[in-house]
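A protein chain is absent from this complex, but the other protein chains hold their places.
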Amino acid sequence: MFLHKGKSFGFILIFSLILFIFIALPFFIDLFYQTFLTELFVWILFAISFDLIFGYTGLLSFGQALFFGLGSYTVTISILKMGLNTELALLLSIIIPMIFSWFVGYFSVKLSGIHFVIITIIFALIGNIIGETWTAFTGGSDGLTFSPPPFRLGLFKVNLIDIKGNYYFVLALVALSYLFLRRMVQSPLGKVFISIRENEDRARLIGYNVQRYKLIAFLIAGGLSGLAGGLYSLTLKYAAASYLHWSISGHAVVYTIVGGMGTLMGPVLGAGIVMSLEHYLVNFLQATDLVVGIVLVFMVLMAPKGLVGLIQSKLKRKEASA
Amino acid sequence: MISNLAVAFLNAVVWGLIMALIALGLNMIFGLLHIINMAHGALYMLGAVVAWYLIEFTGNFWIALVVAPLFVALVGILMEKGLLRSIEDKPITTIICTFGIMLVIQQLVLTIFGGSPRRIAAPIPYRFQLFQLQYPLMRVVVAIISILVMVGLWFFLRKTKYGLWMRAVVQDREMAVGLGIPVNKVYMWTFILGSALAAFSGVLAAPIVSVDFMMGREVLIMAFIIVIVGGMGNLEGSVIAAIMISMIQGIGALFVPPAIATVFALAFMIIVLLFRPQGLFGE
Partner (left out) sequence: MPETNKTILKLVDLNKAFGGLLAVNKVNLSVQKGELRALIGPNGAGKTTLLNLITGTLRSSSGQIFFKEKEITHLHSHQISHRGIARTMQITSLFSGLTVFENIWAAVQSRKKFFNPFIRALKWQDVKEKTDSMLELTGLKDKAQLISSELSYGDQRILEMGIALSTEPDLLCLDEPTAGLNSQESMVLVKKMRNMLSGQTIILVEHDMGVVMELADNISVLHYGAILAEGPPKEIKENEEVKKVYLGSEHA
């Protein structure tokens, strides 16, 4: 019944609750799980950036790994080979992937349907091949390891070698990104994206420059994917060409579909549940992706709106019968 | 130099023909059923893996070449009837569903077959003299078999009842239903044929590359690229595109590092996609 008070009240409650739990957890769990959760936050960021272009704008890109990988390498190479400080490296991990996503997006949004999917995969594949072979620059499949200096902003300093410090740093940035995206999808700009997803031709006929707005969505997703990659490298102190492979994009697809596309909260749920499932199953099976694959097929056939969709329809039924 | 060129040329032709078979299977499934089958590469891989087991049991490559595709065709039936029938009209859903199926097949193979690549010995171990080098006869045989299969497919589609039905359903599904064509059966058989072709290529490729659970991943993307460049639904286009792309990669690799040759081939694909999305030979 508090849903009637307006969606924002329910959201603020849930968001604050989840945030509070995450803030409290490091006092109860060991360093291994803190690192696991930090990785979860990164994948959540990657998944919600994917939800922006897929769930909200209707663009199925299997190529987001390119921007994730670029962000990861930008941070690593900036710190390791160019001696930049962490703040600047992280900023670049947003900007440089955005430049690439402008380039990729400019061409890709001219296409739709399967053509769009394929061209995004091709771009990611090119990135992957360059990453694997330009070993002098990227360390190839072995990758690069580095040690990031502390992050400083004014008087604020975070030591990223400290796992707990890293945890809160990533959590803060991901939470901020989530709020940023949430406001965006509720904004007039978000309404444009949603219209494009619902009916691209109709959107064009009523005067929206569909290609321009697809590109804008692509840019924002690219920048956030880059940030996710950058944070991933800062956490693991490592970057590798395998992050550039299009199957990495597959993670985002799975989390978003399982959780519920076009909801932002869905990818969060999806990432949490699927990653935990994988983590749990690793004790029994080598092939954790097997379960992931089965879950994906099941969800896409039985519950196309994902877990969030299931929860929403259960709530609607409760309201209707009340 | 000329030996290297000749070897590269032949390799490119052989690999191009194998890719053409894979792409043909994919194109049939896409052209007819509008199913974007992300699991197609996994079916190719499954063909090779099943063949490996059959060769372990029987010691005979040729038995494997016939039986493995039949097994994979069964898998294809399961996929089509069980899972994909209900979402045929939703392309994005199909992409994601078949992506999930790809994961499942890959991971099942990983569990049963294991993660390390294994070799299949070529049933024809002879080599012949090609300028200054020796070239495996097996590969030429593979090329000939591929061509025979393609010719057989052509006959099937142009000269038999089922082939006619398939082409009718592609042209105009409603009219085909009206004419009494058993559309659902046609769909099933198309998927079977497409899957069998993928598996067959996997068996042919197995002695050349090794058998491992990931071998379908790169093949999948190449197959899609070939289908799109050649024109979706245009089977002849797929064959030409497959050989063309294989040539660019194969011969290009003589002059530039292979990675760069592949990147160039990929960049070429992007240009085709942008300027002729209907494919080089599509309408």
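Miscellaneous remarks
Read from first to last, the chains carry the letters A and B; within each, the first residue is number 1.
One rule holds for everything that comes next: contacts are C-beta pairs under 8 Å (C-beta built on N, C-alpha and C of every residue); 3 or more make two chains touch, one makes a residue touch a chain.
It should be emphasised that the depicted structure is a prediction, and the values quoted were computed from it without experimental measurement.
Under the touch definition stated at the start, the shown chains contacted by the missing one in the entire complex are A. From the options A:18, A:91 or A:194, the residue with contact to the unseen chain in the full assembly is A:194. Contact between chain A and the unshown chain involves residues 183-184, 186-192, 194-195, 198-199, 201-210.
Please note the rule applied: only the chains that are shown with their structure count from here on.
Centre-to-centre spacing of chain A and chain B amounts to 33 Å, using the average Cα coordinate of each chain. Every residue of chain A that touches chain B in the complex is listed here, in rising order: 60, 107, 110-111, 113-115, 117-119, 121-123, 125-126, 129-130, 132-133, 246-247, 250, 253-254, 257, 285-290, 292-297, 300-301, 304.
On the chain B side of its complex with chain A, the touching residues are 30, 36, 83, 86-87, 91-93, 95-97, 99-104, 106-108, 110-111, 115, 217, 221, 224-225, 228, 232, 257, 259-260, 262-263, 266-267, 269-270, 273-274, 277.
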